[in-house]
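Omission of a single protein chain aside, the complex is shown with its protein chains in their original locations.
We call the chains A, B and C, going by the order they appear; numbering starts again at 1 in every chain.
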Amino acid sequence: MYFKLPNKIIDELRRWLPILSLTTLIVFLVGLYFSILNSPPDYLQGDSMRIMYIHVPAAWLALGSYSFLALSCVCWFIFRNPNFNLFAKSIAPIGAIFTLIALVTGSIWGKPTWGTWWAWDARLTSMLILFFLYVAYIMTWQSIVNKELAAKISAALGVIGFINIPIIKFSVDWWNTLHQPATISKLSAPSIHISMLTPLLIMTFAYILFLATLFLIRLKIEIIEQKILRANK
Amino acid sequence: MISDLFYMNGYGVYVWSAYFFTLISFIILYYYYYSSLLKKEQELKNLQLKNE
Amino acid sequence: MSNKLIINDLECFRGEKIIFKRLSCNIESNQTVLIRGTNGSGKTSFLRTIAGYINKYNGTILFNDNDLHHEKSLLSNFQFIGQKNSLKENLTVLQNIEIWKLIYSSKKNINEILEHLDIGSLLNKDINSLSDGQKKRVSLSRLLLSNSMVWLLDEPLVFLDEDKSNLLANIILNHNNGGGITLYSSNTDTNLQYDNIIKMDDYAVL
Partner (left out) sequence: MQFYNLIIRDLKLAFYSSTNFLLAASFLILILILIPFVFGSNVSNFSLLFRGFIWISIALSILLTLDRVFNSDYEDGNLDTIILTQIPIELIVFAKFISHWIANCIPIIIVIPLAGILFEIGIQDSLNIITNVLAGSPGMVFIGSAISALTLGSKRAGIYKTIIIIPLYIPFIIFGADQESSLVLLGLSMIAGVFSLFISVYSLRLYAE
């Protein structure tokens, strides 16, 4: 059955874990160096723009992880292979943390630029809604006792969430044009100068590596839990 | 040099608090999941030993 | 109008575990069958499998020579009354019966049913103020509401005392005379007359 195949790959990757974590750390430190020391402050926002280097990658990965989650739910419906559920279940908490980081750093960044901790900016609001979707998905696994049922329900929920992201995006943007005072749009990435692009890309790469490491760890945990479950049955 | 690195002409407190929050959550996340992975692997090993 | 219910080597599961196997019998209309067995010997699962609540089973159940596993539409001929009275606690007896009448979209008039089960006096009382015996009789009213041929009663006599079980007896009687079949389970011997008996312990898998 499919179940055996990925096991071998994941056991293989498991041995690479320490190296993977190390490279993530190195890339992260390089990214930090570039974003803090080696890039000019923005002419308008000054140094507070450096928060962008950790806010924007977190937002990208938050959305990226949810798309991955929803994609594995769709694949589970099509191929009925239990592994896809494990993928979705492993990525969910990581994606939720990235969304949380994006929210917190976004509001910290907002303080100097708009003077308030929270502004109903279109992207921040969508990020907040995305956080709700993550919490809903994670809670499905906890509150439904019978695990086969929980797998089916959470898969359905993942897909529902995914269908709703464009709808929510569309309505929040439209709503934003209705109430949007002009100044707030400044939070959108300021005119990216080449010297600012490099730290952003390095940090994004570091985030992706970190996501991969955590995903691998979470997946291994889920697979072991499956084995323990099956062993006790 | 060092002092203005922290001061960052006024924005330092925001920049550093944001970075601090991100780094701390990364470290906690990594540590929590890595330790629970080791715990789970240990549990599996004991289970397999018990079954033989 | 004669009906035939033929069950051959039926096997039921609880989760992955087989409860009983190789259970076969055939029941003609105008027959009442008692299902005897200790608690947990699968009496309820047997009744629920016939009624269509459980579709994971081996063996075949034929009703007038069509297999119930494929002819799902025939299931409306079966009526299962479990120990759990599915009553709306905060509503009155009359309201509950009215609501059931709508599910079965039956044309029967309610008063006639009330006489049969002697619950005419309880009409406007809330369900949660009734005794277990009264609740069971209200729950049994569904049998008369639905025009189903095969009655499957799980421990119907538990809360019914002497004269109330006679009520049930003659309801079953004229149901069977009209070509119906009745199966009921009990873990003690009962004074309700029956034509043949299925002992679950003969087929149980321990």
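Rule of thumb we're sticking to: a contact is a pair of C-beta atoms (placed from the backbone, for glycine too) under 8 Å apart; a residue touches a chain by one contact, two chains touch by 3 or more.
Just so it is clear, the structure is predicted and the values come from calculations on it, not from any experiment.
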Chain not shown, its touching partners among those shown: A, C
Residue in contact with the excluded chain [from C:37, C:52, C:156 or C:180]: C:52
Residue in contact with the excluded chain [from A:19, A:37 or A:145]: A:145
Among C:26, C:66 or C:86, residue touching the chain not depicted: C:86
Selected residue (touches chain absent from view) among C:28, C:67, C:98 or C:132: C:98
Of A:74, A:156 or A:228, the one touching the omitted chain in the full complex: A:156
Missing-chain contacts mapped onto chain A: 129, 132-133, 135-136, 139-140, 143-146, 149, 152-153, 156-157, 160-161, 163-164, 167-168, 170-172, 174-175, 178
Chain C residues that touch the omitted chain in the full complex: 51-53, 55-56, 72-73, 75-76, 78, 82, 84-88, 90-92, 95, 98-99, 102-105, 142
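Criterion: only the chains that are shown with their structure count from here on.
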Pair of chains whose C-beta contact count is the highest in the structure: A-B
Closest chain to the centre of mass proxy, which here is the mean CA position: A
For chain B paired with chain C, centre-to-centre distance based on mean C-alpha positions, whole Å: 61
Centre distance in Å when chain A and chain C are each reduced to the mean of their C-alpha atoms: 54
Touching residues on chain A, where the partner in the complex is chain B: 21, 32, 36-37, 41, 46-48, 50-51, 54-55, 58, 94, 97, 100-101, 104-105, 108-109, 111-112, 210, 213-214, 217-218, 220-221, 224-225, 227-228, 231
Complex interface listing, chain B residues touching chain A: 5, 8-12, 14-15, 17-19, 21-22, 25-26, 29-30, 33-34, 36-37, 40-41, 43-44, 47, 51
